[in-house]
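With one protein chain removed, the remaining protein chains of the complex are shown where they sit.
Which chain is which? They are A and B, in the order written, and residues in each are numbered from 1.
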Amino acid sequence: MDTQHVTVTVNGEAREADVEPRLLLVHLLRDVFGLTGTHIGCDTSNCGACTVHIDGESAKSCTLLALQVDGRRIKTIEGMASGADLHPLQQGFWDQHGLQCGFCTPGMIMQAAWMLERNPQPSEEEIREGISGNLCRCTGYVNIVKAIQQAAGMLSEADTAKAEAAAQVQG
Amino acid sequence: MAVEMEVPTQTTPEVGGMGHSVKRKEDPRFIRGAGRYIDDVVLPGMLWLDIVRSPYAHATIKGIDASAALKIPGVLAVITGADLEKAGLHWMPTLANDKQMVLPTDTVMYQSQEVAAVVATDRYTAADGVAAVVVDYEPLPVIVDPFKAMEAGAQVLRPDREDRPNNHIWHWESGDRDATDRALESAAVRVSQRMHIPRIHVASIETCGCIADWDAIRGQMTLHMTSQAPHAIRTVLALVSGLPEHNIRVKTYDIGGGFGGKVPVYPGYVLAVVASLTVGKPVKWIEDRSENLQADSFARDYHIHAEMGATADGRITSLKVRTLADHGYTDAAADPSKFPAGLFNVITGSYDFPDAFVEVDGVYTNKPPGGVAYRCSFRVTEAVHAIERMVDILAHQIGKDPAQLRMENFIQPEQFPYKTPTGWEYDSGDYGKALKLAMEMIGYDDLRREQAEKRERGQLMGIGISSFTEIVGAGPSHQFDILGLKMFDSCEIRVHPTGKVLARIGVQTQGQGHETTFAQIIAEELGFPVADIKIEYGDTDTAPYGLGTYASRSTPVAGAATAMASRKIREKARHLAAHLLEANPDDLEWTNGKFSVKGSPDRSKTIQEIAFAAYTNHPQGMEAGLEAVDYYDPPNLTFPFGSYICVVDIERSTGEIKIRRFVAVDDCGNIINPMIVNGQIHGGLTMGLAPALYEQITYDENGNNLAGTFMDYLLPTAVETPAWELGKTITPSPHHPIGAKGVGESATVGAPPAIANAVVDALWHLGVRNIDIPITPPKVWAILQEKGVAT
Partner (left out) sequence: MQFSGKVDIKAPREKVFAFVTDPQQVGQCGPGVESIEVIDETHFKARAKVGVGFIRAKFVMDMELVEAVAPERAVIRARGQAPGSAVDATGTMTLSQGADAGATVMDWQADLTISGTIASLGGRMIEGTANKLIGQAFDCIRSRLEG
């Protein structure tokens, strides 16, 4: 089958490939780029295991074609930590036992990150709504909610600290 | 509100033995997306296998034309039943000693059954090949209803089973039929009820798959796969394929949920093996979600008729249960050999009464094989649902509070060990204590008052209780085997010279956190910090033989083996310490990870010092090293229990059921890691909510599966799932080395009847006795319409 060229930025790194037009984004990430942290759970956009960010928006990569993201910025679970420093959501999931088998976890973290960017202090109900497109079969969601709450707290403390530091510099 | 209970600990948090909420050792890889699941594994030269599936639920195959598929560039082979027949591989044994087709040679038996396999260079080309294979079918009449399958003159679905003249697979019974009949006849009160526990699917978020890798030069078959029972798979593969067992290696990776669905051997695995043997390269097969939901083994599908007798004031005297078990076209249940209906005869539950009789008949239909667990130990969920519904029906019938009726019928603490009328010996329990705690936590009496007031105003509110007893930890070898393999389990521990530990276990983890909890058992027994202990599993070349993880057997069986292996090491360590301290071994005492001389605590050796000495300074006549292995054959099963209370409000205009509160009090004996135990209960409760209100695999009259995607098979999301409230009591198992009972499935078993009882409780005064699960809004709405209370 004929191929087409696709160029994307994945976790800050420029990547390109020649792909069949029918190749799904999730297969581009997993099979072509070897980023296997993004998982496939249902093929119908119901489970959210394949959730990534495209230009900062949460998206389910199992129902997008690779060609649809040509020229765009993609962030996957592999891009969440900075070296040894975990993202507050990763820390929250670990501290609060927000995962068991771990299969839904990358998608859950990516979705939660997008949600917290829009709503930094969500209520429990808003958290539950916010992750309702991501299915978890192991945890019953209780500790996922707690993990996201912990991360929201950590992010807000970090913001406060940053603001105070900035104020001191100005002062 | 959760009641945090103090779990006793003997070790410091740094050591992290039993009772500590140690953060999981496996999580750092998962939260970074660095877990390694089967579809993440890529081997050099790897090919892809995809499967042609039948559109018909029952049809004759008149021909298969693969010519167009083979013309597609990249399609390398098409495998049919005729090809397999030449090697005698077209049928394989099921775990229940029936036969299952790998590929059919003449007849397909269910919609989406495997018909042919296409091997190609990549997954897209393999799918192209599948679409190009033309199969000529002649449709046959379809039997979907198990009652019709049992009718005289019904078409015989399995003519290959010459021992079976009709669709009846087996009859199994337990208890005393005559005594139960007599007790029922003389009972002052009799209640009876039909119930269907429908087909459901475990639907782990990771589907099943494998890579078969045949190395012709070395004569080695490596099967990388998603399996809850790798050793059993290796032995089955050796028996089926004729390959020598030492040249077969089954290796698992991180597993994205199991719940029973990754116990069986599916045709896809065998096809990948055959394909790799044929083409001499690694061959990967990963099923998609629709294949998973349509063709993998199912759970439940029990049609139950129960009858219960009692005295006029509600003392239960007898229970008689008849059940028709729909197994699909073959009995592929993952039950122990002697138990074709699993442990369904634990159906007398938490109650003390003398007479019970249970009979189950297995039947073939044109559906995929059924009978695996859905996060439960061998048919316990079906049993618990039936008894807990019956107890509630009895209570309502005689006008007694369901909590009170349970309290009056519970087996009392002093009656343990307790022999049930169907032959089980419960190890320990205090059922009244658990129910009392649940009632306190939820404010039971206030809720009953509120319910009465609301009923006056026409509002529908219900309170449901489930006081379940589980039976887990299979099992003692005199009763329990699968295909002849006794259901022991194992642990091998090696202590390295520098005091670091490698332990390998015969069970598998699918998210339960074995890498952490099994390390905690060793930390408890030997005093090594959890951080210094590595747990390995899932590689049959290195792990000791074990029957795998399902039926909540990891902690009861392999957990016991781990404690026993640790104790063997501790005994050797005592002799090493005696040598180092120049003392008599009997004069040493073990505390906090060291041996010290009785009466002179400053004369001591830590376990780390002893480990070093095992390799550098062992006494003459003693073997060097510090290792042990234990194969644990449990003396009995364990019997976790609990009491759950659910409060629902029913919306009269829509039939929607809102779970306002759900309190779960569990008793799983001694607790290894409270955080993980709570996590298991949260998940189990959600997999109890799911079949109670949402999940069901239904078929149309032609045998088409109508729940083939997550758009139609409804897993609960975070929105439907309530904020579970947990409580605990602790009643150790007297026969288990660390007093633990197992917990992974209790909540899945206990939750559905609590929810169903709550809904019926809200509607009983309207004349509603039972609603089969899943209790969906349309079902409730139809009832509200019929009773004239819909708004």
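Note that in this section a residue touches a chain if its C-beta (ideal position, glycine included) is under 8 Å from a C-beta of that chain, and two chains touch if they have at least 3 such contacts.
Note that this is a predicted model, so its numbers are computed, not measured.
J.: So which shown chains sit in contact with the chain we cannot see?
T.: B
J.: In the complete assembly, which of B:T11, B:N704 or B:T748 touches the absent chain?
T.: B:N704
J.: Taking the entire complex into account, which one of B:A57, B:I533 or B:A692 touches the absent chain?
T.: B:A57
J.: Pick from B:T11, B:T80, B:T94 or B:S112: which residue touches the chain that isn't shown?
T.: In the full complex, the listed residue that touches the missing chain is B:S112.
J.: One chain is left out of this view; which of B:P13, B:G45, B:P139 or B:G219 touches it in the full complex?
T.: That would be B:P139, which touches the missing chain.
J.: What subunit B residues would touch the chain not displayed?
T.: 53-57, 111-112, 130-131, 134-135, 137, 139, 290, 294, 700, 702-706, 708-709, 711-712
Heads up, the rule we're going with is that only the chains that are shown with their structure count from here on.
J.: Go ahead and note the Å separation of the Cα centroids belonging to subunit A and subunit B.
T.: From the centre of subunit A to the centre of subunit B is 31 Å.
J.: Under the definition above, what is the set of subunit B residues touching subunit A in their complex?
T.: Answer in residue numbers: 23-24, 26-37, 39-40, 42, 123-124, 202-207, 254-257, 259, 288-290, 510-513, 675-676, 678-679, 681-687, 709-711, 715, 717-719, 721, 723-724.
J.: Residues of subunit A touching subunit B in their complex?
T.: Residues of subunit A touching subunit B: 20, 22-23, 27, 30-31, 34-44, 46-47, 49, 76-78, 80-81, 86, 90, 93-95, 97, 99-106, 109, 124, 127-129, 131-145.
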